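Working notes, beginning with the structure itself.
With one protein chain withheld, the remaining protein chains of the complex are depicted in position.
To keep things simple, chains are lettered A, B, C and D as they appear, and every chain counts its residues starting from 1.
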Amino acid sequence: MNALAEAFRLIITLDPDLFEILWLSIRVSLIALVIAAVIGLPLGTWLAITRFPGRKFCILLLNALMGMPPVVVGLIVYLLLSRSGPLGWLGLLYTPSAMIIAQVVLITPIIAALSNQVIENLHQEYSDTFYSMGITGRRAVVAYLVDARYALTTCILAGFGRAIAEVGAVIIVGGNIDHVTRVMTTAIALETSKGNLTLALALGTVLLTLSLLVNALVIGVREYAAERQYA
Amino acid sequence: MNALAEAFRLIITLDPDLFEILWLSIRVSLIALVIAAVIGLPLGTWLAITRFPGRKFCILLLNALMGMPPVVVGLIVYLLLSRSGPLGWLGLLYTPSAMIIAQVVLITPIIAALSNQVIENLHQEYSDTFYSMGITGRRAVVAYLVDARYALTTCILAGFGRAIAEVGAVIIVGGNIDHVTRVMTTAIALETSKGNLTLALALGTVLLTLSLLVNALVIGVREYAAERQYA
Amino acid sequence: MPSSIMPIRICDLRLTKGERAVLGGVDLTIDKSGITVIMGPNGAGKTLLLRCLHGLIRPDQGQITLGHLRVADSRDQQAMVFQQPVLLRRTALQNLAFAAPVIAKSRPQRLIEALESVHLADRAHQPARMLSGGEQQRLALARALLGKPALLLLDEATASLDPASVLVIESLVKAQSAQGTKVILVSHDQGQARRLADDVVFMSDGQVAEQSPANQFFASPRTPVAKAYLAGEILL
Amino acid sequence: MPSSIMPIRICDLRLTKGERAVLGGVDLTIDKSGITVIMGPNGAGKTLLLRCLHGLIRPDQGQITLGHLRVADSRDQQAMVFQQPVLLRRTALQNLAFAAPVIAKSRPQRLIEALESVHLADRAHQPARMLSGGEQQRLALARALLGKPALLLLDEATASLDPASVLVIESLVKAQSAQGTKVILVSHDQGQARRLADDVVFMSDGQVAEQSPANQFFASPRTPVAKAYLAGEILL
Partner (left out) sequence: QSTTSTQNSGLYDYLLPLLKKDTGVQVNIVAVGTGQAIKNAMRCDGDVLLVHARSDEEKFVADGYGEYRRDLMYNDFVIIGPKADPANVAGAGDVIEALRRIRQAGARFASRGDDSGTHKKERSLWQAAAIDPDAGSGQWYLETGSGMGATLNTGVSLGAYVLSDRATWISFANKQDSTILFEGKPALFNQYGIIPVNADKCPNVNREAANTFTQWLLSETGQAAIAAYQVEGKQLFFRTPARLHSTIELK
């Protein structure tokens, strides 16, 4: 209860630190989400509708990668971006870009694996017709993505949820630097390690509220569109 | 490359510490998964097929809860189980049971939200027929779960992935105590904080291999069953 | 008590989809038992009317009573076979078992008999979704009859059946009707309508254009639109 | 070049599902242009044969050639309308636009004309999945004809159409055939078969039982099984 009151206080006093952190969290996660969706959705779709040796294994791999520990992703990205690493010359370590990269690596498999399942179901229905019409490759992928758009929002929201809640990877590559790479989750982790559990919970409540708003927005748009258009 | 070699070495030398940790990881995550599936699958299904005011909001909430930061879940479970908390008398804090509870809280929304979407698609097809046959309530939920069983494995695997990869919550409620509550992810976090990046990556590789095996098993069983039975 | 759902009264039923009035005030009383066939061009609203009767669609306006019952209260006495049957992803037999009332379940023999009645006994253990179109439709009918409904609604249930299957189903429907079940059947097949119908309801453009005893309807339809339909002449 | 896919030769086509030989050695040569109607009881394998021809199923054994082409090479000259049409979750017009070859896309007028040809112009902007059963089937036909196929396969495409729509589609099919397109059509409707067929292939139990010119088939089928079918007598 204290945490709720504290969360409320933080929000209504428009605490500037809070809003800086909140805004960075949103920015990083949304950019990562867009990139991951642009890669993951076509990938998942393509794997659902093409047949080639090794396809089963790719799907299996995607599913397994959903269980990739964030810390490991963080480490890999860290080693790549570290000044002595292969991409060190980009100078991205401890910047928001590094956090975006880590999140992309983390959520692309999730979006791809989930959309793969959605599209596979639709494919059962469409495959004969598409085959008959000679629709293959890019045109088929796009058609499936368009026709499954409402179901795919859930995959995207799952990816967003993972991105916004993620801490293990971003703290390694971002460094949780105040005013630079401190996001909601790393702030929560910091407050927890300081023993400020109430403040940590308050921040968690704020983050959850944010997550609720983003989800409400997406689902709202989806319902609105679904109602006005096609079943 | 070093990490791969190290991972290989750890496995072939049957390192007993490694296997203790690995076994605890599997046990905790699988138990959490079973509990979460038993709650989440019927919940998601039920929300897909019933209509009541507030249903949309429940689905929205589930989707938003997918984005609940593990650290926050950890804190909440911590406060509940801590000696001064309401469930303190159970003495579960810093035991594997506490980790299971935290993982259940974390992945139930994921399984529920994803299965909700899967069942909603099936419901478009079945609803008229079920309505006509007067199939409602528990019978309908069971029927949907049975008929969507192959698609639901992906939801369950997503939940498993999240559980096995999770560190933020289990480290708070489990404490990463050696020989008691140390699991793969918390061990990775520890090695990382010690700066033993190679060992951390090696453990990550082992975890990923484990994840791959579990996924291969589940998907293998699914394909086998699907082939021999119903499309 | 099959009689308790009679007469079926439909009063000023209206339904709008988008801007189109797809049902534009349907008034209809069916008070005779036996088989009523609904005919009419594609898009006339036959399926929608049947769905309203079955409680699948709530009309925007209007009243439906079955005997003294409202639609919601009569549902367990109704069964419907859809234009495109939806079968569970299980075997044919399991599909029946799933739909069977508890009593029937305790007697698996009932299910086998039901399969035999639609000549599918040798397909009992085949996945239902792998059956041919006609086989699926027969299975759906067997499923609908399991509950011994007082009112049976059939929406083009024989559209893709071979002549023999059509006759099988027609005789099943007739037998069911003879046992007191009221049957309402949508069909484009004039031969079938002539064979089965006790009376005919002709719909056009979201309304009932004509309701006549069958022999009278086929001999000389009262409305020009029905006459044109029977001749295959309606401009679409 | 519609003639390049003729003659269609099917040689010892076999397909086993589970333990059942659903196609048990089909031998068939179709060398005349015009309309070939395939008839036969439910489950005879008509749909499976059509699907093999279209390349949707790879048979376990046997050979299919269309002119000098193999199935895989002839696919862009084929079009098929299924028993249950699958339409995209878009408007009627968008469904056509999606299927249209690139040339047609640059001329949206072509699409409107195609809709008009199946009398669906006023449904252009309605979601395709909300159309009535008959309307969906007409839309599927319009979509199939967009590519100007040399071979048109129709699987009970008029099963749920009203008499007028049936005539519309029949005349479309006849016109297409007159332009040189080879049509192979599966139907249970004897009236339709009589109206359209140049020759009839009768299938039973996974095999071709009889192949005759239409007038001869309907006058006196050579096989007892076909005779029984036409009389609605086959024991299922």
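Criterion: a contact is a pair of C-beta atoms (placed from the backbone, for glycine too) under 8 Å apart; a residue touches a chain by one contact, two chains touch by 3 or more.
The structure presented is a predicted model; accordingly, all values stated were derived computationally and were not measured.
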{"item": "Left-out chain, listing which of the shown chains it touches", "value": "A, B"}
{"item": "Option touching the unshown chain, where A:127, A:196 or A:209 are the choices", "value": "A:196"}
{"item": "Touch criterion as defined above, residue of B:9, B:55, B:138 or B:194 at the omitted chain", "value": "B:194"}
{"item": "Interface with the undisplayed chain - residues on chain A", "value": "82-85, 88, 91, 93-94, 175-178, 180, 190, 192-197"}
{"item": "Residues from chain B at the interface with the omitted partner, ascending", "value": "78, 82-84, 93-94, 171-172, 175-180, 182, 186-187, 189-190, 192-197"}
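Heads up, the rule we're going with is that only the chains that are shown with their structure count from here on.
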{"item": "Leaving out chain C, the still-touching groups", "value": "one piece"}
{"item": "Geometric centre distance via CA averages, chain D-chain C, whole Å", "value": "28"}
{"item": "Where chain A touches two or more other chains, by residue", "value": "231"}
{"item": "Residues of chain D touching at least two other chains", "value": "130"}
{"item": "Topology of the chain contact graph, where touching chains are joined (line, ring, star, complete, other)", "value": "ring"}
{"item": "Chain pairs that touch, as defined at the top of this document", "value": "A-B, A-D, B-C, C-D"}
{"item": "Complex interface listing, chain D residues touching chain C", "value": "17-18, 40-43, 47, 83-84, 119, 126, 130-135, 138, 156, 159-168, 188, 190, 228-236"}
{"item": "Complex contacts: residues of chain C adjacent to chain B", "value": "51, 54-56, 75-76, 78-80, 82, 85-86, 88-91, 98-99, 127-130, 143-144, 147"}
{"item": "Chain D-facing residues of chain A, complex", "value": "125-126, 128-129, 131-135, 143, 146-147, 229-231"}
